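Shown here is a partial selection of chains from the complex, left in place.
Labels for the chains are A and B, by order of writing; each one numbers its residues from 1.
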Amino acid sequence: MKIAVSRKEHFNAAHRLYNPQWTFEKNEAVFGKCNNPNYHGHNYELIVTVVGEPDMETGYVYDMKLLSDLIKENILKHFDHKNLNLDTSYFKTLNPTAENIAVVIWQILRQLIDNRYELKVKLYETERNIVEYPA
Amino acid sequence: MKIAVSRKEHFNAAHRLYNPQWTFEKNEAVFGKCNNPNYHGHNYELIVTVVGEPDMETGYVYDMKLLSDLIKENILKHFDHKNLNLDTSYFKTLNPTAENIAVVIWQILRQLIDNRYELKVKLYETERNIVEYPA
């Protein structure tokens, strides 16, 4: 009797997509306007899903207030109102594509949520660009 | 060639989260403001998904009008503009968490929808708190 519970949070961040081992021209060709050297930004919408069995005494699979606090303390505090390339340790060499941001968020939270729960991350970079990890 | 068809409906209800076998203090510690003795409420958004093969003559997996009527007659009639704890038979002893509400809705509908269809329930308690059953 597995149930999925999800909590939606958001953060506003700047980023630039590029591969430092490529020429500017190649980065332009591949990443287009996302390669703007002065950065651009997004309102990221983040949905974190935890799958497990409900607790008989509470009726909760996972307290969504705790899940929200966990996301705020470990993700939003580091990513919200930040430049993902410059202000975080995660994207110094890793390109902050929506794919990579989702994987990094999953890796951070995976260490904090008991392994008896399955964990999934869904990230809206815009209303039209969406990634999920694991697929 | 399995296709999923989903119908979204909504209901507005009051509820209180608590375990009657616990002290008020323990309920406060676990359920916080959701334990308010005079209840609070939500606009629940409900998405019911039916998975099956499309009918060759109609092109329908399941007539969404029929699915909507089924939800209205068997769920909304009992839950909409009600106090889930006091006005329904389902949550007299079961805590009306989003998890439990989703499971109850699934159990009601599962008896009404032919077993050759897979059935899933997704419930938004708020825009930010979401559950799915089965996961």
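Everything that follows uses one rule, which is that a residue touches a chain if its C-beta (ideal position, glycine included) is under 8 Å from a C-beta of that chain, and two chains touch if they have at least 3 such contacts.
Quick caveat: nothing in here was measured; it's all calculated off a predicted structure.
Here 2 identical chains are displayed in place, and the whole complex they belong to in this file is assembled from 6 copies in total.
Basically, only the chains that are shown with their structure count from here on.
Within the complex, the chain A residues that touch chain B are 1-9, 47, 51, 54, 57-61, 63-65, 68, 118.
Chain B meets chain A in the complex at residues 17, 19, 22, 30-32, 94-100, 102-103, 127-135.
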